[in-house]
Each structure stands twice: as structure tokens, then as C-alpha cells.
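For reference, the structure discussed in these notes is given below.
What you see is the complex with one protein chain gone and the rest in place.
Then we have chain A:
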Amino acid sequence: MADETMDTDYDVIVLGTGITECILSGLLSVDGKKVLHIDKQDHYGGESASITLSQLYSKFKQNPISKDERESKFGKDRDWNVDLIPKFLMANGELTNILIHTDVTRYVDFKQVSGSYVFKQGKIYKVPANEYEAISSPLMGIFEKRRMKKFLEWISSYKEEELQTHLGLDLDKNTMDEVYYKFGLGNSTKEFIGHSMALWTNDDYLQQPARPSFERILLYCQSVARYGKSPYLYPLYGLGELPQGFARLSAIYGGTYMLDTPVEEVLYSENDETNGKFEGVKTKLGTFKAPLVIADPTYFPKKCKSTGQRVIRAICVLNHPVPNTSNADSLQIIIPQSQVDRKNDIYIAVVSDAHNVCSKGHYLAIISTIVETDKPHIELEPAFKLLGPIEEKFMGIAELFEPKEDGSKDNIFLSRSYDASSHFESMTDDVEDIYLRVTGHPLVLKKREDKEQQP
């Protein structure tokens, strides 16, 4: 494209339009930085895109079914927006916070997720969303309920400055197991708190200081308190709306966007990929320079290493609600590791046409867990069993990558792969960490001036 007005010098180049990269672009553009944002693919979102059924078939099946068969079974392709990576937003979590402070809420509509469920001895139970549900929940016996209530009261009344609210516990010294012991909580309640509320995927947290667990439980409770039914929110039209919303924020603040633009070459000082600093990129649209780059791991494979973890995810299309969920239009099911003899929990995220992610009458259930054996698809069996008949299944295994270095040496700041967690809190930690390394100061969210609104 001939465009004589095209600038070649920027403050930041961002490669990849996943949610992490798009939030950073948006924040840096609002800060006044001149951002060039490039994606090699022709759509926003990278691995955090929501894609249509036909795209799913061509991505995951060697022999996709014919268009006619697909349409007769599943309806119009454009009705489908299927997430590759399932996650929910915590209503009181950091992503919600960022959305509100940047006004990206203007571009994306959210609905509450109807319920959160936990698997126990072969059955699923609703995780109580409030004290009334807790009292009637079959998850705990009557005495255990009282102890649980005491524990939750401690969580909500805890104040750092007021020692008497600590009840003699030190969040930085006592382990979470010691905290449970103090309240006399039994194993099955511990499992329920640790996995369904603190959302730990394994039991390592028990022997670690209690503070992170405390904070997670508090976040869970505050998120439930916010809208009632569950702590989770989900955007209409799928998670792929989030990167698009932040990209628009960036564009409104002067960010330049180029999709479908592969990076042909990365330029380094002294032409030295190993020891040089980032200088710019060469693309079909020209050469662009910036003193630093933010990118997802796929743009710099040599500068990333495997975390050793692999996540298996199975996207299941259903033509019925998930059994035993009161026909909920959306939900999460957690299968705690100990219930199925594993080290890591299995998550199921369910959304439906109520969220404009599939055609009428369909449901999408995405199962995920960290791979533990050499037969990962068999590891998902307990989850498949809960779903009832499955119309179509797409399975993929993703290796998780992280940067080898922090970017201070080469000015290349890389994000981490999206992990196996069921929400966005670790992603926003990554955003805040990269923001700090790039700008030298921590992210402070302030309400954006309302420049868009006219009287």
C-alpha cells in the first residue's frame, strides 16, 4: 500500500494482538506513547481470539466436514465465536478494573456467568454464592458450616492495621494449612476453599504462607458480592472482543494498526541477534524503528523457553445444557485433583447462545488441564462424562512458554503464554509486570478523561 504519510519511527512496536499485548498498547497509547502494533495474522487476538466453526475445523481437523453438513448441524458460521483459550473475568478482578478505568467497557458488553460448580464423589454441586446458599448446600455438614462461616467472617473483617482482627494469625508466616487448622476445617472443606474459591489448581499452596490464598479468597468473595450469582463475568461475542476493545483504545489515542503483516526481519544493533539491542522490524509495508518492542513468544521463539508445562484443551459443542446444572446458560465446573487422583484440577467453562458465541440451542464446553501423563486425552475423561452427548470435539495441546530474560539487556519485552488458570488474574499480573519493566514505573490506573463524549 503506497502511503506517503506513513511514519517510520515509533516509541514502541508491539507484535501480536493477544489480550496481553493489546492492553499494553492501549495503556501506553493513553500515556502518550507512539505505538505501532503489528500482527502476522489477518485478525485480532492471536491465541486469545474467538474464531468461527469453519476456522476451528480447518485449524484442528485434517478432514473438515462439508459446508452443507456443518450448516445443517450447527447453523450459520457467523453465529460462532469460539474461544481458543477459555477464561472468565473475576467481577472484582484486575482486568475488570482496567476495563473500567480505560472505558473499554464502552465497546464490550458483559453478562454474569450463572454459576460455579464443583465435582465431589462423582457428582457436581453448586458452589454457594452467598451465606443462604451455604446453609442449604449439601457440600458441608452442619458443624462444618459453622466453622466455615467463622472462617469467612475472619476473611471479610481482616484489617492489616488492626491486630485483633488477625486472630493471632500472621499471613506471611503461617501457612494456609495452619490457618485451616486454626478454624478446625476438614479436608473436604479445605479442598472446596482452596480449589473452588482460591482457585488453586493443585495443593502446593497448603504449605506456603497464607497471604496469596487469603487474597484470592477475598477476591472471590468480593467478586460474588458484586453481582450475586457467581464471581465471574463473560463478554458477549466471546473473549476475542477484549483484545479488539483495547486495540481500539490504542487507535483512538493514535496507535497505528497493521494486521496480516508478517515480520520479515528483526533489526538489532551491530546486526547482532544475540547481544544487540532491538532496533526495529522489516515488513512488507516498510521498515519501522523503535527503541523497544513488546511481543508474544511466537515472535521471538529463540528468546523464550518452555515452562515445562503443557495444557490440553478440548472444545466441545453440545446441543443441550450440561446435565445437573438447572439448565444454566453458563457455568464453571472445577474437578479438584484429589477427586480424580491427579496433581492438577480440571476446569470446564461453559457458555452458550446467551453470549452470542454459538447458534441457538448450542452450548460450548471447554475443558482444560495441565498434562500429567503421555495420554492427555484420557486425562479429560472425567470431564467428558459430565457433559452428556458431545456433538463435536476439538482437541489441542499447547506448550507454555515464558521469556528467558527480562528485556533490560535487549529491549525485547516478551509476554508469557496464557496459562491453565480459569481467569485472567495471572494475565494482568504479566501486563503490570511488563508495564513496569517498559516504563520504569508501576501502572497506576486513573479514570480516563472523557474526551469521546460530546455534550
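Quick notes
We take it that contacts are C-beta pairs under 8 Å (C-beta built on N, C-alpha and C of every residue); 3 or more make two chains touch, one makes a residue touch a chain; residues count from 1.
In this text, contacts and distances are computed from a predicted model.
Choosing from "Ubiquitin-related modifier 1 homolog", "GTP-binding protein RAB5", "UBC core domain-containing protein" or "Vacuolar protein sorting-associated protein 21", the protein name stored in UniProt for the chain missing from the display reads "Vacuolar protein sorting-associated protein 21". Per the touch definition above, the residue from A:Leu53, A:Ala129 or A:Leu414 contacting the chain not shown is A:Ala129. Only one residue from A:Lys40, A:Lys73 or A:Lys111 touches the chain missing from this view: A:Lys111. Looking at A:Ile100, A:Ile397 or A:Leu436, the residue that reaches the missing chain in the full complex is A:Ile100.
Only one residue from A:Ala225, A:Leu267, A:Val340 or A:Met395 touches the chain missing from this view: A:Ala225. Interface residues of chain A with the unshown chain, by the touch rule above, are 1, 3, 42-44, 78, 92, 96-97, 99-100, 103, 105-112, 128-131, 134, 152-153, 155-156, 197, 218, 220-222, 224-227, 233, 236-237, 241, 244-245, 247-248, 251-254, 256-261, 285, 354, 356, 449, 451-454.
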